[in-house]
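This view holds just a subset of the chains, kept in their places.
All chains are identified by letter, namely A and B, in their written order; residue positions are counted from 1 within each chain.
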Amino acid sequence: MGLVPFLDLASVAVFALTGALVASRAQLDVVGFIFVAALTALGGGTLRDVMLGREPVWIGQPLLLLVAAVAAVVVFFGAHRLESRYKALEWLDAFALAVAVPAGVGVAFAEGLGWPVVLVMGMVTGCMGGLMRDVVCNEVPLVLKQGELYVTCAFLGALVAVVLVALGMPAGVALAFCAGVVMVLRAGSLALGWRLPVYRARAPRAETRKRD
Amino acid sequence: MGLVPFLDLASVAVFALTGALVASRAQLDVVGFIFVAALTALGGGTLRDVMLGREPVWIGQPLLLLVAAVAAVVVFFGAHRLESRYKALEWLDAFALAVAVPAGVGVAFAEGLGWPVVLVMGMVTGCMGGLMRDVVCNEVPLVLKQGELYVTCAFLGALVAVVLVALGMPAGVALAFCAGVVMVLRAGSLALGWRLPVYRARAPRAETRKRD
């Protein structure tokens, strides 16, 4: 199994778990769990593939659908054992982001796209599945939560991969660095409160008064 | 007219009515009605076609756009005659689901796809248009309403079609069974309260105490 297919599989499994956790917060039945899990797990990659004119991966590899369904069923029957489903959701989502971003970047490298498009594909694959999950289930999108790094992690991770490949590093190694950067930044944001300054409407600057 | 084009046409007309009813709840003007009606009526099938690399049906058959627009105008001028617009919405939506799921399944059969992808295409065609309608208009998605069968109806209907075709039944007949199963299950959920058990967070199991 090549690196990108493996990353795809891993991100499908972990994003499916997060989708099912959100479904548990919405108290759906088991088919609802599978629906949200599959949407989350496959949404980002499907969007990437459709924009690139490729067939969505899961059409050729229906195993991915099965993986998402199994993850949903596991959560349906097992989530009550978690102490905090929301904390589990955040950390699983962080891990899924850290594998999905390099998966998107890897596909874009393989298609020979320019670096700005590579960055976008990394961000789309990493962020859009979770965004669909949150929009559909009416949660505040994790992607846009104030005072946390999220899109930023995806962006910087993809940027690191682009730079390393430009410096001559093999793509596989660069993707591993990409995953590491995403995970470290997101973990730092969750555990240590790392963040960028957010926009705050400031009062218009007072005019400089001249002493007369 | 073949069976799948007919199912597409029927689901467009009925989903357009449901879109227009939601637009009436949002008090839009007549162009807003047409917009929401067309989004609802064509959203699921368009998503199916884009994922399969096909041209969305309505590009080749703009008649479908006209049908959606006419349905929207009819509702704009006629909805006040309904006793309960929400009840009408639910039942029309059930009927649309029952024709859209076999339409999606039929297209997937015609493309010669494997059964897991057939299931997904039935669910996407049936559920995603209504989901887009509800997300855009800020309604609680019918798809995810607690304590009702919805995605489950689509799933089981598609499953019945797949099983019957695998047993050697002609696709056309299997699609009719599919429509029937979806309609009966959804009607049973609406009228009789049929449902699957939903997820409930349970307290962590008390540890088994050993007598000492």
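Quick note on the criterion: a contact is a pair of C-beta atoms (placed from the backbone, for glycine too) under 8 Å apart; a residue touches a chain by one contact, two chains touch by 3 or more.
If you're wondering where the values come from, they're calculated on a predicted model, not measured in any experiment.
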**Request:** Count all the copies in this homomeric complex, not only the 2 that are shown.
**Result:** 3
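Basically, only the chains that are shown with their structure count from here on.
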**Asked** Just how much do you need to spin chain A so its Cα atoms sit on those of chain B, in degrees to the nearest 5?
**Response** 120
**Message:** Roughly how far is chain A from chain B, centre to centre by C-alpha average, rounded to an integer in Å?
**Reply:** 28
**Fill in**
Per the touch rule above, chain A residues touching chain B in the complex are 23-24, 26-36, 38, 46, 50, 53, 55-56, 58-59, 62, 65-66, 76, 79-81, 83, 85, 135-138
**Item:** Footprint of chain A on chain B - complex, ascending
**Value:** 50-53, 113-117, 120, 123, 127, 131, 135, 140-141, 143-144, 146, 149-152, 155, 195-204
